[in-house]
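Only one protein chain is missing from this complex, and each of the others stays in its spot.
Note that the chains are named A, B and C in the order they appear, and that numbering of residues resets to 1 at the start of each chain.
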Amino acid sequence: MSEIKEQSPLWGGRFRKPLDPAAKKFSSSIPLDNRFTEEDIAGSIAHVTMLGECGIISSEEAAQILETLTQIGDEIKSGVLIFSDGSEDIHLAIEDELTKRIGTLGGKLHTARSRNDQVALDQRLYLRKAITRLSSSLTLLQTSFLQKADAYREIVIPGYTHMQRAQPVLLAHHLLAYVSMLGRDVERLNDCYKRVNHSPLGAADFGGTSFPINRRAVAEKLKFHDIVFNSIDAVSDRDYLIELASGCSIIMMHLSRIAEELILWSTVEFGFIEMDDAVSTGSSIMPQKKNPDIAELIRGKTGRVYGSLMNLLTIMKGLPLAYDRDMQCDKEPMFEMIDTTTDCLSMMKLVIDNTIFKTERLKAALHEGYLTATEVADYLVRKGETFREAHRITGELVGHCEGNKIPLSGIGLFELHSFSSKFETDVFDFLDPEKSVLLKISEGSSSHESVKKQLAYWKNKLKID
Amino acid sequence: MSEIKEQSPLWGGRFRKPLDPAAKKFSSSIPLDNRFTEEDIAGSIAHVTMLGECGIISSEEAAQILETLTQIGDEIKSGVLIFSDGSEDIHLAIEDELTKRIGTLGGKLHTARSRNDQVALDQRLYLRKAITRLSSSLTLLQTSFLQKADAYREIVIPGYTHMQRAQPVLLAHHLLAYVSMLGRDVERLNDCYKRVNHSPLGAADFGGTSFPINRRAVAEKLKFHDIVFNSIDAVSDRDYLIELASGCSIIMMHLSRIAEELILWSTVEFGFIEMDDAVSTGSSIMPQKKNPDIAELIRGKTGRVYGSLMNLLTIMKGLPLAYDRDMQCDKEPMFEMIDTTTDCLSMMKLVIDNTIFKTERLKAALHEGYLTATEVADYLVRKGETFREAHRITGELVGHCEGNKIPLSGIGLFELHSFSSKFETDVFDFLDPEKSVLLKISEGSSSHESVKKQLAYWKNKLKID
Amino acid sequence: MSEIKEQSPLWGGRFRKPLDPAAKKFSSSIPLDNRFTEEDIAGSIAHVTMLGECGIISSEEAAQILETLTQIGDEIKSGVLIFSDGSEDIHLAIEDELTKRIGTLGGKLHTARSRNDQVALDQRLYLRKAITRLSSSLTLLQTSFLQKADAYREIVIPGYTHMQRAQPVLLAHHLLAYVSMLGRDVERLNDCYKRVNHSPLGAADFGGTSFPINRRAVAEKLKFHDIVFNSIDAVSDRDYLIELASGCSIIMMHLSRIAEELILWSTVEFGFIEMDDAVSTGSSIMPQKKNPDIAELIRGKTGRVYGSLMNLLTIMKGLPLAYDRDMQCDKEPMFEMIDTTTDCLSMMKLVIDNTIFKTERLKAALHEGYLTATEVADYLVRKGETFREAHRITGELVGHCEGNKIPLSGIGLFELHSFSSKFETDVFDFLDPEKSVLLKISEGSSSHESVKKQLAYWKNKLKID
Partner (left out) sequence: MSEIKEQSPLWGGRFRKPLDPAAKKFSSSIPLDNRFTEEDIAGSIAHVTMLGECGIISSEEAAQILETLTQIGDEIKSGVLIFSDGSEDIHLAIEDELTKRIGTLGGKLHTARSRNDQVALDQRLYLRKAITRLSSSLTLLQTSFLQKADAYREIVIPGYTHMQRAQPVLLAHHLLAYVSMLGRDVERLNDCYKRVNHSPLGAADFGGTSFPINRRAVAEKLKFHDIVFNSIDAVSDRDYLIELASGCSIIMMHLSRIAEELILWSTVEFGFIEMDDAVSTGSSIMPQKKNPDIAELIRGKTGRVYGSLMNLLTIMKGLPLAYDRDMQCDKEPMFEMIDTTTDCLSMMKLVIDNTIFKTERLKAALHEGYLTATEVADYLVRKGETFREAHRITGELVGHCEGNKIPLSGIGLFELHSFSSKFETDVFDFLDPEKSVLLKISEGSSSHESVKKQLAYWKNKLKID
């Protein structure tokens, strides 16, 4: 933009003095909202088309503006046209460029529109794309988990509560738990999408307009499901953005848990997995190190998305209607949370795809930690003990084994009888961790049957053959 | 509970020493989860009924447990039975009481169940009730706004952006913006409800069980839409709770904005409303004060709900599957955010119901602040100016009026011509703020037509005659 | 309080209608601020003494009020006098009780004072005590770490980065890292104390008073370092409370890290520690479990303190001076964060005191994970390689060992030469992890010398013999 333009912004009629340069820089949003370029031009095209259709501007005027707007859009896309950071925002920069090319006619673009409804429109258009991208990243990650679950269908691992070994479970069942979580993340995004998918355009500054516009025509051109009816509501709320921030925070919460497990599993102590060199890094000082950096970074970036959510909630707290400039500050957290979450989903997929489970080690691990104690207790229940009594007996049995450093299966029937006379020879079938998963029969449990059902369900849902 | 019970908790088989008393108090959740009493007993009744139906316990056993459980439930409800804070949690306290009454048979209650799925069940049952209550509080508040909108249907007020007077709007339109926001809050809760409404019971500790239980039968008895299929997922996630915390945070964000406006409007400076003595308080030192305390407290309590959301997100970050004791810490934020939001909704309704708008003062306010400047600009556009040029001219006109401390309507046609030759006598129709709202014609705008439509829509939706 | 009192609060002169009962309950702070009882009476005693000294009330009046206040304080302390939740706040409840006992003279207590400065005073008095208690809890926890460090002075453990085994370090050095962190936590509290330790009393509502009070006399009686000079500042800020919330959040961040390590170390996989039964709990379904619940709960409660900080920051955002009722909402987070942090510090001390390190297991662990690779690289540097080249060579060496599943010490000189001709027989001195810590010589490193110095420093600082 030229020097003169900078001294007379489009709203400058009543002003005698230009904005202080530092204040101008401080209040400029163009370094951020230039990511709205495509949306802004699409929105303007729909708006101008409608203005022409409704006779608010002539069809010749509409045609000329549309042609030039399309041209500007193409030039921006191809990198021919770049706006300096000196512009106030992307919306004014584009309008300015239009006026430079077609003279005062350019000024008609903004008829029956305000930056308030324009920004809200651009944001909603952008969010629709972002949500779609997030959804498909989630689906891709689910697919990676499914493939691993499928590949390791027979593998039994120690299941944990309180980080203590608890019961043997199928690895696939464990992985499918994450598929379920991510499935709800997709649902949440879909629900948010419904609320984003309303057109605010035509609300103008906040009170609507006296021009005979057709809001629904614009909404239809831009493929919105509906309009935000109340014009004040259309420009003054950002609840849909906070809802998305919350959806992203929950996704990151889930990813941080997966990341934590991957980091644990790749320790020397657990040794359950091996990540490929393609997703590991080394140490500048310790030559032997192979670090699960990508998983750690994903876990760490959780903070960024949580922080963005808190940022948005703080911004909107206590703001009176209809519009306050504070709301411009929603751009940073919006882009950050979307970018971070999208990147982390892709990276997690890359990590999962490049991780192998060390089945030998997993098999060996099953025999430490008294994983079948619950089965022993349930065995006693079937032999007539109450659950509480059975639990007590088994607890003492484990205490005894631990004291003598032997596994549950290392104790003979004679000795077992000193704990309960109900033990019979068939108890030994319940002491093998790998067999014990075969005993699970409840719906959705860690049984082969349940895993098969889950795999089928998700493959069908995600349309994978 | 007796001394002996305290020294031998139900899981104590392998332990040689009781939990340190301070640690016991620290880890006890009963001061909080006794709010789950009703849910816990309902869940146990469904579980035991199913155990009997499936032949896992005999029907006589089931009958005896059910009778005693019902009795215990009644006694708790009527206040006859009270658990000391010495119990570990409400779940064990009830089971303990059962065993005290029917002996070791009581121990069969916990067959094929773990505290993990039991807690998850109680929480989901509680949340269903809480969401229903929140929804109806939202609806009641919407109704209050609608009644005010109806009552003040003809009143025009100054609309604001950047807290600066911007354009005249109908008070009803402004109030209806809040009705729309609260409407989305209801939608969000409904969406969350869908995800809450799945039964986790039968997941046992996390791997399911080898008893031939019927998870769907329990779910049906408790009127769940479905079960949480994957048993690990069923006990290890709290995403639905964070989603609700986020829904509550957005509600509070909306309430904080209403509160802010009420506080502003009740200042001497604005003077737009008068709150009834029933919702105002005084000062212990300044006898003339009448303070909008309830609105201020609602605004302040926003922090509590935001804090609860952050609490839950922090708790769940990086937790490995399947269950970690950290998750017990979800109770405090859960109850706090639900109680606070529910209370604030009722209080806001009370405030709205007890507030009158000072229509004389509002009428007077319309004539300060050059509210019709946009209409003047639009007038010029209709006379052939581009919007940008019209904006510039009107800006200069306002600057002139402000310099001379006169309203826009205080300037004559002759002088108007020095700003633009396009001004004609009909311009004066556009300078009266109260008439200017009649000019709005776009859908959803601040027009009488739009307000009528919104009132009809919401009355129908909320089933008000 | 009597029925009549409830209908005529002390500020009710200009009010025609009582506060709605639900609103009264909503706005009452007595369930929380009755924890200020002691502070409130101490503050009132200092205030009345000063009023008498300054001749604002007669010395007889002062004496009578003081006597009755002391009496009331004693009765509350001994549980004889209990205030119903029906009172507005503890301050009015006490004044009310005073008036009930000595008639209208009781009304003189509030001369030259407002609830604004009274609440601020009570809070600062309470915070001083709380900070002192927090500090001594920190010191006690440091002491527990020091005792363990002392007891295990000779033990070498694997040190980790990225959760991967990195280098051998002295266990004591690792524990002393936490002592250092907790030491900074104490410093931070001390710095916060300085800012808390100013008396706000005498600011009255916010503008000071026309009574000839002596603010410094009151401050001295209450052992404040100084007064908050500016009377508006004295009642309108809560920065010191947010600063404390931040200090508590950092403490919890530190505790969550210790907790995480304890949880990891008590897994079967690590097996580095054994927590006593006194600080462990079992599972209601899995009889073999011994869970590190206390550590998990501490980690989980981190969320509560972070949430309180966010709560306070949200409350104070954008509040105009001098006082808004929103500020009453600072009580919940204040008590929660202080109680939670204080409890968690004691519990962590209990856990540390009841934890033993399994030295055999730790010794064995040193020989997995190529912990001495850095020493090998440094060896090569001393033999003339650049660090980068040495690092590369050692990396290849580790890759080779890993591929062949042998430890670094399992490779002979001949084979070593195929990696670098610089290896000589003395290299074998660098391959033993336990010897390798003896090689560290830099200040503050994991050397016996450094640990000795740290132990001496802290024992002296904490005054332990």
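Everything that follows uses one rule, which is that a residue touches a chain if its C-beta (ideal position, glycine included) is under 8 Å from a C-beta of that chain, and two chains touch if they have at least 3 such contacts.
Owing to the predicted nature of the structure, the values given are computational and were not obtained by experimental measurement.
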Which listed residue (A:Leu105, A:Cys329 or A:Ile441) would be found touching the missing chain in the intact complex?
A:Cys329
Residue in contact with the excluded chain [from C:Leu319, C:Leu366 or C:Leu408]
C:Leu319
Which residue, C:Ser44, C:Thr68, C:Thr99 or C:Gln118, contacts the hidden chain when the whole complex is considered?
C:Thr99
Out of C:Asp89, C:Glu269 or C:Asp378, the sole contact with the unshown chain comes from C:Asp378
Looking at A:Arg16, A:Lys405 or A:Lys463, which makes contact with the chain not pictured?
A:Arg16
From the listed residues B:Arg153, B:Lys194, B:Lys289 or B:Lys435, report the one that touches the chain absent from this view.
B:Lys289
Can you list, in ascending order, the subunit C residues touching the missing chain?
10-16, 99, 104-112, 116, 159-163, 166-169, 173-174, 176-177, 179-181, 184-185, 187-188, 191, 194-195, 202-213, 215-216, 227-234, 236-237, 239-240, 242-243, 246, 249-250, 253-254, 256-257, 259-261, 264, 299, 302, 306, 309-310, 313-314, 316-325, 374-375, 378, 381, 386-389, 391-396, 398-399, 402, 437, 439-447, 450, 454, 457
In the full complex, subunit B touches the hidden chain through residues 161-167, 263-264, 266-270, 282-293, 296, 310, 313-314, 317-318, 365, 368-371, 373-374, 376-377, 391-395, 397-398
If the hidden chain were put back, which residues of subunit A would touch it?
9-20, 22-23, 26-27, 92, 110, 113-116, 204-205, 276-291, 293-294, 296-297, 299-304, 306-315, 324-329, 332-333, 336, 343, 346-347, 350, 354
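Heads up, the rule we're going with is that only the chains that are shown with their structure count from here on.
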Whole-angstrom distance, CA centroid of subunit B to CA centroid of subunit C, is 32
How far is the middle of subunit A from the middle of subunit B, if each middle is the mean of its Cα atoms, in Å?
23
Mind pulling the subunit B residues that touch 2 or more other chains?
10-16, 110, 116, 204-205, 299, 302, 306, 309-310, 313-314, 324-325
